[in-house]
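For this view, one protein chain was removed and the others were kept in their places.
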Amino acid sequence: MPDTSVRIGSLVLKNPVLAASGTFGFGGDYARLYDVSRLGGIVSKAITLRPRAGNPPPRLWETPCGLLNSIGLENPGLEAFLAEELPRMRELGTAVIVNVWGEDPEEYGELVSRLSLPGVDAIELNLSCPNVRGKGLVGENPEATARVVAVCRRATDKDLWVKFPPQGEVLQAARAAQQAGATAISAANTYRGLAIELETGRPVFANAIGGLSGPAIKPLSLRLVYELSQVVSLPVIGSGGIVSWQDAVEFIMAGAHAVQVGTGNFIDPLCAPKLVRGLRKFLVQRGLGSWELIRGCAHRGGISGAA
Amino acid sequence: MPDTSVRIGSLVLKNPVLAASGTFGFGGDYARLYDVSRLGGIVSKAITLRPRAGNPPPRLWETPCGLLNSIGLENPGLEAFLAEELPRMRELGTAVIVNVWGEDPEEYGELVSRLSLPGVDAIELNLSCPNVRGKGLVGENPEATARVVAVCRRATDKDLWVKFPPQGEVLQAARAAQQAGATAISAANTYRGLAIELETGRPVFANAIGGLSGPAIKPLSLRLVYELSQVVSLPVIGSGGIVSWQDAVEFIMAGAHAVQVGTGNFIDPLCAPKLVRGLRKFLVQRGLGSWELIRGCAHRGGISGAA
Amino acid sequence: MDRQVSLVRAEVVENRELVPGVFLLRARGNFSAQPGQFYLVRAWGLDPPLFRPFSAFDLSQEGISFLYAIRGRGTSLLARLQPGHSLTLLGPLGNGWPQPEGKLALVGGGVGIAPLYLAAKAFREADAYLGFPGRPYLVEKFREVAGRVWVASERGQGGHRGSVTEIFTPDGYRVCYACGPREMLARLWEMCRRAGVWLYVSLEERMACGLGACLGCTVFTRSGPQRVCREGPVFPAQEVF
Partner (left out) sequence: MDRQVSLVRAEVVENRELVPGVFLLRARGNFSAQPGQFYLVRAWGLDPPLFRPFSAFDLSQEGISFLYAIRGRGTSLLARLQPGHSLTLLGPLGNGWPQPEGKLALVGGGVGIAPLYLAAKAFREADAYLGFPGRPYLVEKFREVAGRVWVASERGQGGHRGSVTEIFTPDGYRVCYACGPREMLARLWEMCRRAGVWLYVSLEERMACGLGACLGCTVFTRSGPQRVCREGPVFPAQEVF
């Protein structure tokens, strides 16, 4: 039996497959379909200090092999999350990671401090939501990233995963996050994209620009994870277009410790548990006892180079 | 009859559809299939001062709705181009744009100076080839961009189109190009992407990273053109995933003066002439006399807002 | 709220064009939707990425049927399916129509009649008002299970010439369930509000997960943001207008 688990900071995930923030709610919705305890963990929808109503419809637009979204951080706010959602999330039988978004470093600090509760296994700092009007993305900027991570590091003992956008000075920002005390790097959030409606000549979203996810972006995110895993020593958690176990193996070969499935859940609602099964089979068939030998092997001349 | 033409600097294109560099050779290959004089213009494969053999195979890899390439600037070199290809290109009955790539500003200068010949309608400075090992991309950097454009501006009277990569400080670099005397902004070249072969655990390309093109990237390039057309007053030429006349209209609504078809030629070898026909029909059916009323309308609240 | 949902592959038994651009698709299997609930449907690979939502039109021993109109990519791909091909279905989803209290009217415009047939079957003696842009379809099926059935169409085929809001009057009804174009629903709400009739409408929004997880299908109602796939697709009209 291979050991499919992975360690990320103080947390041991039973397998490297996580549900990505914003695509899996708080886990309960998908628990109506399958036993979500099979997953390595679940990352919550982004939580903000106060409730947010999000952007007006439409919020979704399809592109070739991709999905643009403009949700705009709709969420019930921290209080309601703590009172109603977190207790249920803890019952799901897998790691609970809470994704948070703040207006400024202090808000991030307050969020992580109030989330320093038993049953919260890690906190993912969302420095990369493309769907809030008028805000530059913190994660594009090394100094801004360092500020937020440093405030949060002081505010909690919890593992801090820092989620980056795919553009901007991400490599430098990831290094800054590492120095400021981050536990892991999560890469990447959606890509800034646009669609225009021919009838009206207007952008389809009220905010014009939305976030692109799905298979279309896989080669881009894979490249980013490949680069990130060379510039930081922290574990990297990959996401972006992963829909098959083969995709997940590519990310691990590029250097990822774990992967997140987002749009894959929409393409096949059983995508994530299928990945769990496929990855285990892969280890068995290749005669690998764990992920060690292949993680990052693309940097080392491939599988045999690792042996 | 609507006027489908567009003016870019001193050049009037009969319609806004160009064949993109590197996907259409020097035009003659596609002339075996259809009358390429129907196109607004043809951009040549990148020409370098000396011949280049390019990268080893494989050079192509498919991704969901996308294509990774790692051609590596294979081309016969300036001399052979001038002797053999340019005379034939001139016979094709449409605008001839020569795409050039240099090792440094001086090489760019020499290339454009020696291309200052009758029958060369414009020169496209390729500051964005992702497939040359160990080079940062000039177009990601405003200062480096300004240097190359300034040298070229002194070296020729020809129209200079500057072709940017989709990442890096492109908006600032485009402004720098405008100040340094560029005629038009061409956006964008391919996106840096990666694929890994599961069997070996190695990147599929010898250079690891390749350039992603095709429908997968359309929403990203459309966003970039939308942003560029707000920060420069020069005409913007859009490319990236355009395969239908609807895609082309979106780019024009986002602010593009013209569009380039690259990977679309591979998906449907008649893609470009179909765009020409579709765009003309669109003008007729919407009762538009020219592109003026809809160009950039997405910035102005849509079609009616423009009226 | 926490009923089980299944993901199943089902075999297409029939996919018949009723009038140009409108199809009735039957698939084999054991399904159990409430009137007004829907399924996410797909029959393609990665592109387009999303499933498409369709109301359960009818259920039988043999399986389920959907009534759909060709709109774009997804519905065009569905229209190509032939008997023996397979379909992936996620559901049943959404809240469905409430249990009616008092005399019920069903008002549908075009394929908006889709979620009403199961309602007519389940809530006996309901009257049905069906509007069509062109030639009417499935009217006989409604006659078999509904109380009285009125038909309106643009050129008067099958009954009244004009729109369904011209033949419907709220008088005598306690409650009305409606599905169709937004303007039709707004017009109905005006009529029902004046007459003191409860109106419920089935809304449409693009969907990604269908399960309530992604917040892609949110509409803003008087009680705040609501998910069409979870709190809906059926909403009291006073929440929406």
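The chains carry the letters A, B and C, assigned in the order they are written, with residues numbered from 1 in each.
We adopt the following convention: contacts are C-beta pairs under 8 Å (C-beta built on N, C-alpha and C of every residue); 3 or more make two chains touch, one makes a residue touch a chain.
In this text, all values refer to a predicted model and were calculated from it rather than measured experimentally.
Contacts of the undisplayed chain with visible chains (whole complex): A, B, C. Taking the complete complex into account, B:P215 is the one of B:P130, B:P215 or B:G255 that touches the chain left out.
Screening B:P2, B:G54 or B:G278 against the full complex identifies B:G54 as the residue touching the chain left out.
The residue from B:P16, B:G41 or B:G66 that touches the chain not shown here is B:G66. Taking the complete complex into account, residues 22-25, 28-30, 32-33, 45, 53-54, 56-62, 64-67, 69, 71, 74, 214-215, 243, 263, 265-267, 269-270 of chain B touch the chain not shown. Touching residues on chain A toward the chain that is not drawn are 64-65.
Those residues of chain C that touch the chain absent from the view are 45-47.
The rule we apply is simple: only the chains that are shown with their structure count from here on.
Remark: the per-chain Cα centre closest to the mean position of all protein Cα atoms belongs to A.
Chain centre most remote from that of chain C: B (centre = mean of CA atoms). Averaged C-alpha coordinates give centres for chain A and chain C that are 36 Å from one another. Chain centres here are Cα means. That of chain B falls 47 Å from that of chain C.
Computed from the mean C-alpha positions, the centre of chain A lies at a distance of 34 Å from the centre of chain B. Taken residue by residue, chain C touches two or more other chains at 46-47, whereas all remaining positions touch fewer.
Shown for chain A are the residues that touch two or more other chains, namely 64-66, 214-215.
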